[in-house]
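Quick one: this structure, given as structure tokens, is what I'll be asking you about.
Only a single protein chain was left out; the remaining protein chains are all shown in position.
To keep things simple, chains are lettered A and B as they appear, and every chain counts its residues starting from 1.
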Amino acid sequence: MTQKPKEQRIETEVLIIGAGVTGAGIMRDLALRGVQSLLIDRKDLCAGASGGNHGLLHSGSRYISSDLHSAIECREESTILKHVASQCIEETGGLFVAVEGDDPGFAENFAALCQPAGIACDQISCADAKKLEPLLSDRLFKAYRVPDATIDPFRLALLNVAHAQMLNNSSFRPHTEILLFTVKDGKIESATCRDNRTNTTLTIYAKQYINAGGAWAMNIAQLAGCKDVSLLYSKGTLLVSHDRLTTHVINRLRPPGDGDILVPGGTVSVLGTTSIRVDDLETVKPTVAEIDINVREGAAMIPTLAAARYIRAFSGVRPLLQSAGGSDDREATRGFALLDHSTQNLSNFSTITGGKLTTYRLMAEKTCDLVAERLNNSEPCQTHITPLPDEESCKWTEPGASPKYWYKANDPEDMILCECEMVPQSAIDEIVKDAPGAEKEMTLKAIALRSRAGKGPCQGSFCGIRIASYLYDQGHYHDTTGLIHMRDFFNERFKGTRTVTWGLQAAQMELAEALHCGLLGLDNINDD
Amino acid sequence: MTETTIPIINFKEKAEELLPEGASFEACLTCGLCSSGCPASGIENMDPRKFIRMAMLGMDKELSTSKWVWACTQCKRCQHVCPMSIDVSQLVFLARSNWPQEKKPAGIVRSCQLIQSTDSTSAMGLPPEDFVFVVQDVLEEVRELQPEFKNLQAPMDKKGAHFFVNQNSREPMSEPDEMVPLWKIFDIVGADWTYSSRAWAAENFCMFSGNEEAWREVIQKRVDAVNELGCEVWLNTECGHSYYTMWNGINRFGMEADFKLESLVTYYARWIREGKLPVNSDWNRKNIIFTVQDPCMIVRKAYGESIAEDMRFVTKSLVGEENFIDMQPNRSANYCCGGGGGFLQAGMTEHRRTYGKRKFDQIAATGASYVLTPCHNCHSQMEDIGHHYGGNYGVVHFWTLICLSLGILGENERTYLGPDLLECI
Partner (left out) sequence: MIEEDRNFTAELAVIGTGLAGFAASIFALKRDIKTAQIGNTGAVAYTTGYLDLLGSLSPDYPSSIEDPWQGIEQLKDSHPGHPLCRIPKTDIFTAFEQFTSFLGECGITYTPPEKSNIRVLTPAGTLKPTLCVPSTMKVGSTAFSQKEPCVIIDFKGLKGFSSRQVVANLKDKWPKLSSRRVEFPDMASGEIYPEVMARSLEVPATREKLAKILVEAAEDAKIIGLPAILGMHTPDLVREKMEQLTGLQIFEIPTMPPSVPGIRLREMFEQLLPQKGVILIPQQKVDKLVFIEDGAQLSLSDSFGPITIHSKSVILATGRFLSGGLEASIDGVSEPLLNLPVTQPASRRKWYREKYTDYRGHSVNSAGIEVDSSFRPLDSRGQPYSKNLFAAGVILAHQDWIRGRCGAGVAIATAYKAVEEVEKLLT
């Protein structure tokens, strides 16, 4: 006799579907206006494009040739974010560089193009550019400085959620997937969801429903019967190098193309991207061909990229608004769209999609303006003036930060579990206890998302074992769950390494596989 | 008064510059064999793997100021056990050299200053004339008190001698009688040798202090002295780092040296094999057990297996094969004792003893009553940790045991013998 699982019923003022930076930003924006919300994601924070990009806080100059409106938005938003979310941002500055073979006309006009967008853009000599970035190619013929910066989307999303949770009883539920909406009298009455970890269903009742599904926004809108969201998907693939190669963001001075941006990400550099139209969101992953293109193109700017040690690759999908045309999706508008679905006869459902990381705050603001109005809430947006407060459990995603905390604390009992990125036990304790989305038997993947664990050269192959055994020690796991989490974590990391495993990384992989499969037998464990 | 700060080094960049491609910090697989095999692991909450990762993560400030670089003896064991052959010691040297003089451990700096203060290059500041006097004085005393050595020689500044023999300052400075056994050995084998009144000293704390310019100066003086006397071989006596600092320095600074660098241990072995040193182990009737300590500076960091083998051959000849037991690990895999790198002079006693615990365990596991080692720093450190951890062993020089075996060990030359060995005379 099995007990019928009790149907879980949750009530909330606003349900936000999709925990990318936009969803997280909406959650906080609403909370600042006094509105309570529940944020759900079928996976976890930043599982889509929010986590699958360069981490570049655009000055706007990237878009001046294709999309002046977006360029201006970027300039304005990046300026705001540098003030209100400075802990997530490194003001690296950026360079645009042209190398032999690039269009001299485009290179010549660049500063003039930046001017109408109000973007500070200074030409510098090639010699000065080489002084700033010694690894730049000798075949450089033109260089400009722009106020590009980098941003950590994971910390940004975590802090937005943490702040919202602190402000009111807003909350975040990972691995909660929307299955269907129940619509009645021009309103969504409830959303039926599945908890993908426990495989149980739950029904969520809200006054307002916000679709912040990013690339998945069209599918989610369709669940509500809305046919007014039309997206194209452009996949981009990026590579992470073993160490940081430049101090500035380096952009190729030409119309956007493959492998033309190298962004420092704290202790590493991120090279990308490609752009390939895809239809299926579920099978998106880096391919060897994309990697090779990125490396080849990147090496034209920075020759050492041809021989660098890469530790990881990843892909993200840009949701592009259907109105886009042209041959290259990168030339399509990177603007965003907010739909109120009034034409679809729904008065409590809205969709926000398109856009980009740099403009996430503005996207959240516009969405919340609409939703607040619908809730008769007249509080104005505060996110452009209220600094994002720090929260202890969210600080672990910053590259190179955890060793600094650890070193300063100088506690020999606080042992390092991830040796590559130097993540100590105390970080794991804090994440498991307090981080947004923390839960019982939290997966290694979820812990890694909230820290730098597994992000270094061994890509989790050692620390996955150490963290799992630590969690067993702490009574976090009691049965084979930890073993399966460990296996799943390695499989997850492998998605990123499989296309970049050559050179030293092949040695690292041989050692990892010998340990995981040869010794522990993780290729031979029974899930049931 | 302004507080001097330690300049910040870009470790990642320097590693790329100093280490060979494929064995630089970026080749690290983070497996931890280095840290597992390093006696300095845990000191100041650091270890070699952390050093590498902190360098790669840009923690230049922390690494530039970490006191750990004075606890790492630069013994290169981490490189020895690393599948990728990554060397941490060179960056540790760089970090040491980067500390402002006044912040460096005063004992090491002082020793370097003393080396620079006279033409002797002695870390104890013993001037040439004093050295000449002490040698002469001791020689006269031996000739007088030990009639069988009434013609004993200790040549000084003899041009064209085959061996230019160096001398650790500790003997002429504080235990001059300890020089005598070596002279007797030279006498018995009929060696053509000389001391030099200039640049005679063995030790080089300038290297340990990270003062590259002073290191160069010291070595230049020593090279000039050998060249000037026209000796064929610069013979390093029982002092470990003096060999390394000379050999490494000559290469590092591209000096002209018209002679060979050799170690006394090699010659002990050769003279025994050739029958010139007729030692045997008959004296060891009580089967006193001996082990040997391989000084990093002449084994792992220099000659490797060949000198380790010579050391064992000499030891077995002296004490009997059945009375010899190896420490584990040994030879090139041996642990540094913790007396190297200037640790003994650094004033970091607690750290030094923590470091030395592995050596103590190694010695204790052998159950040996004595440790033989041709290195002064090893000698002092092993004595100290023996006392500290309640060990039951003595430390002896090879020259002492050779003369004991030959029955020519004078009364004043027995400082390091315990009652059991004294009974064997």
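A few remarks follow.
In this text, a contact is a pair of C-beta atoms (placed from the backbone, for glycine too) under 8 Å apart; a residue touches a chain by one contact, two chains touch by 3 or more.
None of the values given here were measured: they were computed from a predicted structure.
Note on the chain not shown: across the whole complex it touches A, B.
Check B:129, B:213 or B:258 against the missing chain and you find that the one touching it is B:258. Although one chain is not displayed, its contacts with chain A can still be listed: residues 285, 287-289, 292, 295, 412-413, 415-417, 462, 465-466, 468-470, 472-473, 475, 477-480, 482-483, 486-487, 490-491, 493-494, 498-499, 501-503, 506-507, 509-511, 513-525. Touching residues on chain B toward the chain that is not drawn are 31-33, 35-37, 41-42, 45, 80-85, 247, 250-251, 255, 257-261, 301-305, 309, 326, 328-333, 358, 361-362, 364-365.
The working rule: only the chains that are shown with their structure count from here on.
Our note on geometry: chain A versus chain B, Cα centroid distance of 55 Å, whole angstroms. Every residue of chain B that touches chain A in the complex is listed here, in rising order: 12, 26-32, 42, 45, 49-50, 53-54, 56-59, 62, 84.
Taken in their complex, chain A has these residues touching chain B: 242-244, 267, 309, 399-400, 403-404, 407, 410-412, 416, 419-422, 456-458, 462, 504, 507-508, 511.
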